[in-house]
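Only a single protein chain was left out; the remaining protein chains are all shown in position.
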Amino acid sequence: MRAAVYLEKNKPLAVQTVADPTPAPGQVVLAVKGAGICGSDLHMVQYGFAAPGQVLGHEFAGEIVALGAGAPSGLKVGDRVCMEPGIPDPNSKATQLGIYNLDPAVRFWATPPVHGVLRPTVVHPAAFTFKLPDNISFAEGAMVEPLAVGMHAANKARIRPGDIAVVSGAGPIGMVTALAALAGGCSQVIMTDVQQPKLDLAATLGPIKPVNVAKEKLTDVVNKLTDGWGADIVFECSGNEKAAAGVFEPLCPGGVVVYVGIPLEPIAYSISAAQIKEARVEHVFRYAHVYPRALALMGSGKIDVKPLITDKFGFKESVAAFDFAVKMPPSSVKAQIELS
Amino acid sequence: MRAAVYLEKNKPLAVQTVADPTPAPGQVVLAVKGAGICGSDLHMVQYGFAAPGQVLGHEFAGEIVALGAGAPSGLKVGDRVCMEPGIPDPNSKATQLGIYNLDPAVRFWATPPVHGVLRPTVVHPAAFTFKLPDNISFAEGAMVEPLAVGMHAANKARIRPGDIAVVSGAGPIGMVTALAALAGGCSQVIMTDVQQPKLDLAATLGPIKPVNVAKEKLTDVVNKLTDGWGADIVFECSGNEKAAAGVFEPLCPGGVVVYVGIPLEPIAYSISAAQIKEARVEHVFRYAHVYPRALALMGSGKIDVKPLITDKFGFKESVAAFDFAVKMPPSSVKAQIELS
Amino acid sequence: MRAAVYLEKNKPLAVQTVADPTPAPGQVVLAVKGAGICGSDLHMVQYGFAAPGQVLGHEFAGEIVALGAGAPSGLKVGDRVCMEPGIPDPNSKATQLGIYNLDPAVRFWATPPVHGVLRPTVVHPAAFTFKLPDNISFAEGAMVEPLAVGMHAANKARIRPGDIAVVSGAGPIGMVTALAALAGGCSQVIMTDVQQPKLDLAATLGPIKPVNVAKEKLTDVVNKLTDGWGADIVFECSGNEKAAAGVFEPLCPGGVVVYVGIPLEPIAYSISAAQIKEARVEHVFRYAHVYPRALALMGSGKIDVKPLITDKFGFKESVAAFDFAVKMPPSSVKAQIELS
Partner (left out) sequence: MRAAVYLEKNKPLAVQTVADPTPAPGQVVLAVKGAGICGSDLHMVQYGFAAPGQVLGHEFAGEIVALGAGAPSGLKVGDRVCMEPGIPDPNSKATQLGIYNLDPAVRFWATPPVHGVLRPTVVHPAAFTFKLPDNISFAEGAMVEPLAVGMHAANKARIRPGDIAVVSGAGPIGMVTALAALAGGCSQVIMTDVQQPKLDLAATLGPIKPVNVAKEKLTDVVNKLTDGWGADIVFECSGNEKAAAGVFEPLCPGGVVVYVGIPLEPIAYSISAAQIKEARVEHVFRYAHVYPRALALMGSGKIDVKPLITDKFGFKESVAAFDFAVKMPPSSVKAQIELS
């Protein structure tokens, strides 16, 4: 079959023929219907992390076309599903403890040597395949993967109903984290960025107050909204070293910081600033246990990811889609490729 | 001044003249604007818990008309506020630990010998007085007290985003618990009662699935919605002994029960049924720390209590209001008295 | 090989020839060196839960004599080990969540149709087999299984350093729970029973204050020790309905109850008594994740189970051992069978 593959550093990807996958016991065969393009796919293209021929893509929804032997009850041919892309060793210590995302043996879609999903058919373990609610489209289903990062961040924060959160960085991950934080109990999100179009979009997604930190001081806004007490939670989603170092300033005593973005370099972390507020600092690595939860919130209307799907391309336009994604305008959040 | 007072068991209350209150240091003087009638007020009338002359009412919003000496900054004359009715000893061990609602020394509005708020003016500690957001009316402000019970229950549950909750009992407390659970991260609430009008109202408040347990089996509904796994949380708000004993049946492994309703008699509690699911069982007594959180969720639009205020009376109609509340029709949730 | 098997209700067990087990991939073969007799083994003999021929025993330590294909690194022939007797389905939802003990598919040693360990050789998954520290004997290793129940109870309590705990019931499970509670951070345990010899033994195990509730009132003792505040934790290990109903009386505001014992009938549970203290009530079903933790505490000298191994029998005395265990004197805690 044909697949969207990586060929060479800094070069556009190509559509090539790849081998058909064969299902193992406990697996299902899926027809891919839609797939999102993630920053990590782009990094592969730009920085050359993979060998030529690597199939890209790990954000995905589709339809079950066959069941392997021993696949659990609850799934059947024709089910509309999305899938969790990281598969751990079921017998590892991390998996046994319920933190399977931290298992070093995890095999993750489109992370070499594992191929990705930008091809008509894939196989996947049934235990990591989740039915879409009837009112959720394939396009929305392919958004569950990035949303899962925000859901996991919201889980780690252990939000108490009515918390006020700062989300720093209005990229795709900041957006889904804001949605998850609001669905997860926050009364309000204060969102920061320096790109006004992103902030303008964010402000339409719910009780989100945009703060352009090129023009306004975050702590002023937070202090005004909280009578000087500070924000209960800061989700750092920008990956910017300076933003990541500044998280304790807008935080309330006893508050929580969740580091979601991944700065390339170590940051200048003030232990005494964190101590004076006894901050709890959490760190997220992908996600665990959140796919059914994200789908439940989407199905009941508490999370709507449709405004984040800003750009759609056909499978034959895959090369153009990646080209677009590399130069994404500030008003775009997520580009997806549709397969039929 | 004139106040709505309790006179005699099983008799309607009366409007009588009572002494004007005088503010102590750290207190504020408030003009009462609206007050809700609570089941506990009715119990006082029906069961005779109080001495004749007891002023009733503890659900309240109003306006600051004077500040006592040493009242903290942040409040000023003219502020629209609601107030938390239980005042602990600030030096008790429970208060120091942050569980001030469990302090045996708590003085609570309208709990003898403390008078209630159904009178034009009251004094209250500034530390337990909270500003209403601009978009929240006095009537909604007077709903914060019952809502606080639901908020506290949601807090105790430690909801994880996407949880599915059962709320058993669609009375006022069941209603506010459902609202708090949804605002606090639940994806869906399954609400039970035997009175269809209450369930019909509940179904309009959000992703709430009503189950008339006189006609339908709760576990069937839960199993269908959760593929047989069970509900993450059961909020028991009916106070019915049989319902309270049955909480473990619809619960998932590792799930949480929160006992909010107060059965009059001990219930038949199956430890082995709770053990096989390793249920965590929480109990709430009033609330603590939730007023600002409830107000934040109301202010940002995540909780709307207006549909619950089904019946309004003027202050001069106080006697009729109590009479109505005692025989409340099943389609009513909360009766309030407006003072001007 | 020869094994200790159940034959008939209310009859002593017998030693009979059973088939040799064969190792599957990921399993290890173990020479059984010592096994404890548990109340559940006795129940099988007394109440006839099993088919004739059932091999008994699930508390066990031994030596690895062979490794199946694909057994993980870290274990080798000659290793002295003990084993966790419940094996879940690694792909179940409960296992994925880290609560594998709640997986309905768990296969548990000596729970029909699974045979037990009272035989010279058994096979077991390597992932549930744990090395004994050098200073821990096989007899102590066979105590890890009952100790695991106490460890799990201590985990569920989420002990804060310095907590004062009540352990009601000084049977084997009460004893190991007291040891786990003390090792897990409690400053003191108050232990109740009506059998004075059990209490006398308990008092030698650490800072444990024995209370014979036939002679003394528990709440008096607790109030004296805690200046009237109450105990932070109550571990109910007696399984007695009356004791289980009375847990809230000695408890402090905000305290924790852990139901470890399993009353045969539902108890009379006072929700209002639990609410006034906002008790958190936890329930344990076997254990999860605690074997390595129990072994670490035993290895470092923080838990010493040797005083609990009160009676030892040879394998040929197995029938007499069970006979003894059924009529265990109050000064005995655990009878074990040694295999060589």
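Letters A, B and C mark the chains in the order given here, with residues in each chain numbered from 1 onward.
Assume a residue touches a chain if its C-beta (ideal position, glycine included) is under 8 Å from a C-beta of that chain, and two chains touch if they have at least 3 such contacts.
All of these numbers come straight from a predicted model, not from anything done at the bench.
S.K.: With respect to the chain omitted from the figure, which of C:173, C:279 or C:294 is a touching residue?
M.R.: C:294
S.K.: If the hidden chain were put back, which of C:27, C:111 or C:188 would touch it?
M.R.: C:188
S.K.: Would you mind spotting which of A:53, A:112, A:254 or A:329 touches the chain that isn't drawn?
M.R.: Touching the chain that is not displayed is residue A:254.
S.K.: Please pick, from B:6, B:60, B:100 or B:322, the residue that touches the omitted chain in the full complex.
M.R.: B:100
S.K.: Mind pulling the chain A residues that touch the left-out chain?
M.R.: On the chain A side, contact with the omitted chain comes from 93-94, 97, 99, 101-102, 156, 229, 244-245, 253-254, 259, 261-263, 266-272, 274-285.
S.K.: Can you name the residues of chain C that touch the chain not displayed here?
M.R.: 74, 151, 154-155, 158-164, 180, 182-185, 187-188, 207, 227, 290, 292-294, 296-297, 299-302
S.K.: Which residue numbers on chain B touch the omitted chain?
M.R.: 26, 72, 90-91, 95-100, 125, 127, 289
Convention: only the chains that are shown with their structure count from here on.
S.K.: As a quick test, compute the distance in whole Å between the mean CA positions of chain B and chain C.
M.R.: A distance of 43 Å separates the two centres.
S.K.: Cα centroid separation between chain A and chain B, in whole Å?
M.R.: Result: the chain centres lie 38 Å from each other.
S.K.: Multi-chain contacts in chain C: which residues touch at least two other chains?
M.R.: Correct list: 97, 99.
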